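Structure first, commentary second.
Of the protein chains in this complex, one is absent; all others appear in place.
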Amino acid sequence: MAAQPSLAYRVKQRSRAQALGDVGNRLLPYLYLAPALFFISLFVLWPVARAFYNSLYDGNLLFPYREYVGPERYVDLLTNARFHQILIQSGYYLLLMLAGAFVLPVLLAIVTLNVTQREVGIFQSVFFLPTVIAANIAVSVWVWFYNPTGGLFNTVMKAFGAEPVTWLRNKDTVIPAVALVAIWKQFGFHYLIALAGLKSVPNDLIQAAAVDGANNRTISRRIILPLFGPTALFLLVITLIQGLEFTFVPIEVLTRGGPAGASSNLIYSIYQEGFRTFRVGLASAQSVVLIVLFGGLAYVQYRMLERNVQYDR
Amino acid sequence: MRHPRYLPKFAALNLILALCFVLPLSIARAQDPVTIEYWNINTDTFGGPQVTALIASFEEANPNINVEPRSFSEYQVLQQTLETSIAGGNPPDVVQTGYPYLNYVGASLPYVPIRELVEKYGGEEFLAQFPQNILDIPVVNGEQIGMAYSLSVPVVYYNADLMREAGLDPDNPPQTIEEWREAGQIIKDTLGIHAIVWGYEQDNWTTQGFINSAGGNLLACVDGEVRAVFDSEEAIQGMQTWRGLIEAGYSLDASNEEARQALLAGQTVAWVHSIAARAGIQRDADFDLRATVYPQNGDHPVRVPGGGNFLAIYSQDSAKQEAAWKFVQHLQSPEGFTEWTMGTGYVPLLPGLTEDPAYLADFVAENPIQQVGMDMLDKAVTWVSFPGPNGLAAGLRLHEAAELILSGQQPADVALEDAAFEVNDLIAGEACAS
Partner (left out) sequence: MTASASERLASRVILLVALLVVVTPLVYLVGLSFKAPEGIFANPMAPFSWPLDLTNYRNVLAQMNVPKFFLNSLIYAGGVTLGQLLLAIPAAFAFSYYHFRFKNLLMSLVLISLIVPFVVTYVPNYLLLARWGLLNSLVGMIIPMLGISVGFGIFLLRQSFQTFPKEVFDAACIDGANSWQVLWRVLAPASLAPIVSVAIYVFIITWNRFIWPLLVGGGDPASYTMTVAVDIYYNNPESGSNWGNLMAASVVSTVPTMLMYIALRKQILRTFTEGAVKG
């Protein structure tokens, strides 16, 4: 539990590198990296480069370069009210995902520390269940839940005398309804990680503090939270970066972005323009915007994560 | 021992990786008889067995032709796969294409025109059997780009048990919007459920039915260019009619799947949907299921879009083209249509089959729902597909307007005018078909 990003650590690393240097073979690390980087470059980075290029043209999947549009594409896109709506909705989705797939799992994990070990096993197992079901399958049950007439939700509401709600057709309820499904599908995995992170905080440390007279709040703030920090950050990164991806299948199965685009977001919009209306140039430009936004976000998070992980050590 | 042994291993690893790419290329490519691919949206639960049977009878008659069916869950997935397959230089041969993609295919994809097929491989007699209006369905810019194959019309499926329960006569179901409105109030008062629900999707099939049946149109030719005219007074009135039914509680703002569930769960008396789904609904309904005609709106004649698909051919080499053309003729033979109609509900496009005891006469007699579909046939108009490379996006705009109207977010006139403005921008400069 060193409190310093210690010099010793760095020295240790350097000597390790010398020991394993295989008599200074400078090529070695590159050889180890080559296969992975080859695949990443070919199937991820190259498509990104293509997206930049394609975004300057109008065209479909078959003829992506039918007409040159140029940088004007981005002016059009960034001043387009429809696109602004999509950006705002993306932010709304991310907020909901943060609440449901980050805050909620962490809180539940903290609460779990209060129950017996056997119960923990049950909760862990059950919460994780939706994660192991294919998304398209898991979501199909919810189609039936949200059905405005024969569905479970409105049947229950009817039993209580409330007016039925067209959950997926109302612009105010549709995003929370879709996000709920994405959260249901994902949160168990995050709960698992949060719980393991919490449990890795040594118990004797907590007990020692309690013996020293520290109250629960002090223990939480001074001991658990700093040690839990890296795990929490890791979860935050996953949630923010993949949050929109988690919502993709629920949107596709439940609403296809409707009503009138009210449940669409950046990822779904890219899919829709690329694969549904076959406007590859527009889809590519939206991809570029997405990568720039996420890249910035990820960079900040990565720096924080790096610092904290080292701090922990 | 101390020599670094990792190098050969890396080489081996990379070699294996490289082989992964090269090997599959060298396999394949060797067929003596002609093999053609038939892409369809038929699954085992929807027309799939019929496709299998039709291929079997075709292969029996043409032993040197092999037909490989490929099934997709919906037109959209088929379409995107088609586009990328063509881009990859490996097009399929015979493809079912939904009518909303008609203009897009006509403008953007390398189909083989029917004219060219007839010139090269004959088939005038085959074409002569069809009424001209059927042949004209898949015509884009004066070119017939395929053969209309599956045709469906909307009918009103209804639950006769519930109608009786509400005190209505199931033998005399409502025939107009006005009558449905009256029935709707009775049903609402007695049973507390919806009377008649239309599901709608991004293909605008249902929306077009409402607009056309109120005397409006989606597109028109203005100064030689295609313009959106679904903001006309008639079109607005059509959408208002629909919204009015929802607002009064007689109907529901719903997708096809939601509407279907409402019918099957006894939450609506009637569901307006394609005759193509007949077999599936009959399978799932545990009540007295019947059907009647699409309701008339005021004095306007009922005009509803014909749904379904046409067959287009994409084969490159002549042997495949000929085989594909033969296969299309087999699918659209009297035997082919008989199999197809019985297994799905699609309307047979060859005249006379439903009166001919050798083909569908008995089946239709025993299946009054199918008869309703046949009766609706003369009300069918072309399912509009928006022209040009932005045509599919344009179609989506109209769908979004419908969503705004039916969910009560915008009045019909505002939503339709906005959408028409946007659509006209998207399809600007598209010349009318001759």
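Just so it is clear, A and B label the chains in written order, and each chain counts residues from 1 on its own.
As a working rule, a contact is a pair of C-beta atoms (placed from the backbone, for glycine too) under 8 Å apart; a residue touches a chain by one contact, two chains touch by 3 or more.
Just so it is clear, the structure is predicted and the values come from calculations on it, not from any experiment.
Student: Based on the whole complex, identify which of A:56, A:135, A:179 or A:254 touches the chain you can't see.
Tutor: Missing-chain contact among the listed residues: A:135.
Student: Based on the whole complex, identify which of A:57, A:167 or A:184 touches the chain you can't see.
Tutor: Considering the complete complex, A:184 is the one touching the chain left out.
Student: For the chain that got dropped from the picture, name the residues of chain B it touches.
Tutor: Residues of chain B in contact with the hidden chain: 1-2, 4-6, 9, 13, 20-21, 24-25, 28, 39, 41, 43-47, 70-75, 77, 80-81, 84-85, 87-90, 201, 256-257, 260-261, 264-266, 274, 276-277, 279-281, 283-286, 344.
Student: What does the interface between chain A and the hidden chain look like in terms of residue numbers?
Tutor: Where chain A meets the chain not shown: residues 12-17, 19-20, 22, 26, 28-30, 32-33, 35-37, 39-48, 50-51, 61, 108, 111-115, 119, 123-138, 140-142, 144-145, 150-152, 155-156, 159, 184, 188, 192-193, 196-197, 200, 206, 210, 216, 219-220, 224, 230-231, 234, 241, 244-245, 248-249, 252, 267, 270-271, 274-275, 280, 283, 287, 290-291, 294-295, 297-298, 302, 309, 312-313.
The rule we apply is simple: only the chains that are shown with their structure count from here on.
Student: Across the complex, what residues on chain A touch chain B?
Tutor: That would be residues 22, 25, 28, 31, 34-35, 38, 58-63, 66, 143-144, 147-151, 166, 169-171, 256, 258-261, 272-273, 275-279 of chain A.
Student: Quick check on the complex: what are the chain B residues that touch chain A?
Tutor: Residue positions touching the partner: 4, 6-7, 10, 13-14, 17, 76, 80, 83-84, 86-87, 104, 108-109, 193-194, 202, 252-254, 257-258, 261-262, 264-268, 389-390, 392-393, 396, 399-401, 403-404, 406-407, 409.
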